[in-house]
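Notes follow once the structure below has been shown.
Here the complex is missing a single protein chain, while all its other protein chains stay put.
So that you can tell them apart, the chains are marked A and B in the order they are listed, and the count of residues begins at 1 in each.
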Amino acid sequence: MAGAFDYTPAIVLLPFLSFLLALGVGRSMPKGGALAGIAATGGSLLLSVWAMLAVANGGTYNQTIYTWAAGTGNSFELTFGLLVDPLAAMMLVIVSLIAFLVHVFSLGYMNDEGETGLPRYYAGLGLFTASMLGFVVANNLLMAFMFFELVGLCSWLLIGFWFREEAPPSAAKKAFLVTRFGDYFFLVGVVAVFATFGTAAFAGEGSFPALAEAALAGEAATEINTFGFAPQTWFTVVGLLVLGGVVGKSAQFPLHTWLPDAMEGPTPVSALIHAATMVAAGVYLVARMYGFYALSPTALGIIAFVGGFTALFAATMGVVKREIKQVLAYSTISQYGYMMLALGAGGYIAATFHLMTHAFFKALLFLGAGSVIIAMHHNENMWDMGGLKERMPVTYWTFLAGSLALAGIFPFSGFWSKDEVLYEALAHGLGGTPLLLAAWAMGLLAVFFTGFYTFRMVFLTFHGEPRTDVARDPHGVGWNVKAPLTVLGVLAVVAGFVNMVPVAKLTGAHIEFLHDWLAHGLGGLTSEHYGELTGQFAGYETGYVGSELTTVLLSGALSLGLALAGAGLAYKLYNVPAPVEHTDRLGSVKTLLFNNYYQDEYQVWLADTAARNVARGADKFDQGVIDGVVNGISSVSLFSGSRVRRIQTGVVSNYAALLTLGLVALLLGIGLMGGWFL
Amino acid sequence: MLLQTQLPQWTALGPALILAITALVLFVIDSVDPDSTDSALLAGVSVVGTLAALGVAAWFLAAGTGQVGTGGEITLFRDALVVDGMSLFFTAIFTSVAAMVFVASYDYLKDRPDQAEFYSLVLLATTGMALLASSNSLATAFISLELTSLPSYALVAYLKRNRGSVEAGLKYFLIGALSSSVFVFGISLVYAVTGSLLFSDVASALGDLDQSFRGVAGIGVLMIAGGFAFKTASVPFHFWAPEAYEGAPAPVSAFLSSASKAAGFAVAFRVFVEAFPIATAVDLGIDWVLAFGILAVVTMTLGNFAAATQENVKRMLAYSSIGHAGYVLIGLAALSAGAATNGDVLGASMAHLLVYGFMNTGAFLFVALVEHWGVGRTFEDYNGLAERAPMACAAMTVFMFSLAGLPPFGGFFSKYFLFASAIGAGFWWLAAFGALNSALSLFYYSRVVKAMWIEESDGSFELTSRPIGLYAAIMVAAVGTLVLLPGFGPVIETAQTVAAALFG
Partner (left out) sequence: MNPWIAIGALAVVGVGIPLGMMAASAILRPSVPEQGKSAIYESGEIPTGTARIQFNIQYYMVALLFVVFDIETVLIFPWTVIYRSALEQGVSLGAVLAPMLVFIGILVVGLVWAWRNGAVKWVKSPRASRRKTERQS
């Protein structure tokens, strides 16, 4: 049948086509290629929805499309292939939807503002979308890595879009280099996966998670090479190597420093990066190969701990920022910390759920911020805003919905997902893995800060009296800004209803749709299988305070209470006609927070001293040893070459003599070895 | 498509027959009008005949004639000739090279007397090569070797008013006569101990040979190896190569260094694998695998080292061709008795010869083009050539980098597979020598590229014409070199399949 999956390649190729169009003939196209991009992403969206419906009907797709390099003998093959299962289908819809809305929004943010270089911009957006979609449907780790790198490249192109200014190119370089640092480990990890398993497929009988599982269960069908380590140790090492790329792309501590700087890019790009593409890629990768991570309690523990720490760490930095996009940037880091926490705590569904709701509300918040920035004539300082509530109601209400979701206030989408993340961490922590409790505590504490900085942002931007003339008479925004905001606003409110675990537990109604969604699909890639794996290999068990129901309710109440407390504090401090900076009360902590815990400084110091010394040593080695050897070899070669030339005298009788002598020497040599003359 | 059931068996020799008939047709044409200088007619007939032979060979190869799938090899004339995948594969190489050489010769020979002789000699040599690849007996091997060699001597001396050409021809002939005598003496020794000239009979007779005769047999085997070493320009039978390639007209150099070398390898592969099976030979103490290993290392090292110090581009290419003979010898040197990797190794060698046929022919034809312009022969003379003839120089750059084995050209994959299969067969030291020599070869190949593109031209010379035939041949070779990168999959598969059939 010519089903939805036959068109899956088109999901990736359509945005790529728009990239080619914008690049090639964008100059002569209306709106600088925007319409082509909108059409392409719209088409991708429709096809993604179709694919999702097909998956909902129980279909899955795992197919190798093209083998671009095959080794000789029984070595491995390098392939491109498609894998569409519930997780990928959901992600496809999210990515294409956000990309579609971002394209529409860009009409308002870029075209209407009279930016130049629009074809380049839309080409970048198209390629960015295409790479991310390709990453989502990749069926093996190498292909995922290639698209992962493409995503990185596109982020570099787009963050540095305004390359004539000073900051954007530098921010772009930073984003590229920092994520690249993580990607080195990823690349080594990919090679290690190939060397260990001989395949990098995600799904199926011979996929590397399945092989690893079989090896640990002692029923390995094929020999795998663990380089002399115990299998579990080696899998942990490989998993952590791949995790290097994840930490870089998903902006986890300590490689998060690029993300706030990346705000230098156009705001729609920020929305795309943060909600659906680049940053999501890291978390998605862990979810994609969760069957592998679930085998290693150490890797899971590290993921959970890094996630919890990042969530708290970034949230604290968010509370003092002045620019609206900076606050959102730190909130992104913090929210992805939650997802990592969930993944590390065995909450595969919770992480996916949060990935989805976050995609919606964070895209909404960025686009809302973009709308505010249009209105404020590209001034991003919140202290110059205020009172925009009456002047831009659509933006205000949608932004408020997004903020409520971000802060995790009942019943907005963020509440449900964040609650489930924390619940999973708590339940598994109580079930005998106390380390998770520490991560959980950090995550819980971060809820308070999240509530605080979110509403500080809302109040400073929209409430009170206008603090500047621009804020008093903001620039209007068109339909192409309001429409995406409305769509996302609705989603930010309702997206959480697909998985209301506390309600389900309370009422017994069967409304955990996302659980059902992720529980079917390809064998070995289901949430149930992951649950078994974490239980079997990582020793994750569920523990409760009292009963299951009390734990669920307790967890929900705790996080809601903390979020409300944070929001309340923000209300008290900033929802006044003329708010003032309260940061001075923090004393020296303020400086620390403003400087982002000196993360940049220490990393630059590290790079400067360590790298410079290493580089100097390498240079010496290169100049002295390598060049010396190379020069030596070349002069020896040339010398012996000129000697060899002299054999060729030009006298034919010499040749005949040498020929005969050579033959006799060969005859004698082989003859003596073979013992002919005995 | 089962050819054997539809056509008589002798049609399996179709490519060779077409080549021979084309040569005769040229004789007839020249008899009718001995003073003709109608290049278009002569070159046209030759190209059509060669392409027809190539087409038939490719068709047979695709249809599986003589391969395992359709009933195995076809033997003719009481097993004196055999047609199988390997012979067809090599015939395809010879005819491709010959076709390119003919197209290029259209311009190179323009306004010369005796053109028909040139074309018919090349065609006769090509016929000999096709038969050489099909030989199944030492007698036919010797006859076809001579059929290949004798026209070559005349072709090298084709420019009979040019002292260099005549001197090269004479040297080639003398060394060739010496090598032929060594070869035929070897055959006689092998015949003396085995009582047969057919490869299969020789193999079985060697299998139950009295140990006391092994010395005679061993000397015979190594002397036969010497005969092939002459044809493939391997050390120590390589002395003719630099002189002959330098003195000969450049299209002839292209033909000799690509097709003639491949022919030598074609027959060497068959003789050594089929007539002197490794297991039997090693039992007798005739370790020809080791002998070829030594020859391979010495040949590639000597060829590359000598090439590095040349000032004359054509002579550099001649030595590089010796170096490449060393790489291909790995195909015979990385074998071991009964190993499953044998087919891979031999197939990789054959695939390298195919790619080499394109890139090396192209490089010599570029030299022919430069000679046609009368620019000069040294590296300095090539300075700044790219400004005047960018297309041709780009093609030459492709050839140089492909010969050096750089991606993204065909030579990269063929060399890669060759070395990889050697490592896979456990002969890592051969691959190591090959890799070292390749690194050295990059030095002198890039000198050409540097001269063409980077250096400033000092003298002022005018490129008087754009010879269409030479350009076309060079472009065909360049496209072939490029297309063989993505298209290398089917080539290596075919080569390894037909090579594995040889061991079956």
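The rule is short, and it goes like this: a residue touches a chain if its C-beta (ideal position, glycine included) is under 8 Å from a C-beta of that chain, and two chains touch if they have at least 3 such contacts.
This is a predicted model, so every value here is computed, not measured.
Novice: If the hidden chain were put back, which of B:V28, B:A192, B:A279 or B:M391 would touch it?
Specialist: Reading the full complex, the residue touching the unseen chain is B:V28.
Novice: Which of B:G85, B:G169, B:G186 or B:G215 sits in contact with the chain that's absent?
Specialist: B:G215
Novice: Spell out, residue by residue, where the missing chain touches subunit B.
Specialist: 24, 27-28, 30-32, 34, 212, 215
In this section, only the chains that are shown with their structure count from here on.
Novice: Would you mind pulling out the distance in Å between where the CA atoms of subunit A average out and where those of subunit B do?
Specialist: Here the centre of subunit B sits 54 Å away from the centre of subunit A.
Novice: Can you tell me which positions in subunit A touch subunit B when the two form their complex?
Specialist: Per the touch definition, subunit A meets subunit B at residues 70, 72-73, 634, 637-638, 640-642, 644-645, 648, 650, 652, 655-656, 658-663, 666-667, 669-671, 673-677.
Novice: Give the list of subunit B residues in touch with subunit A in this complex.
Specialist: Within the complex, subunit B contacts subunit A at residues 170-171, 174-175, 178-179, 182, 214-215, 218-219, 222-223, 226, 235-237, 239-240, 242-243, 284-288, 290-291, 294-295, 302, 305-310, 344, 417, 420-421, 424, 440, 443, 489.
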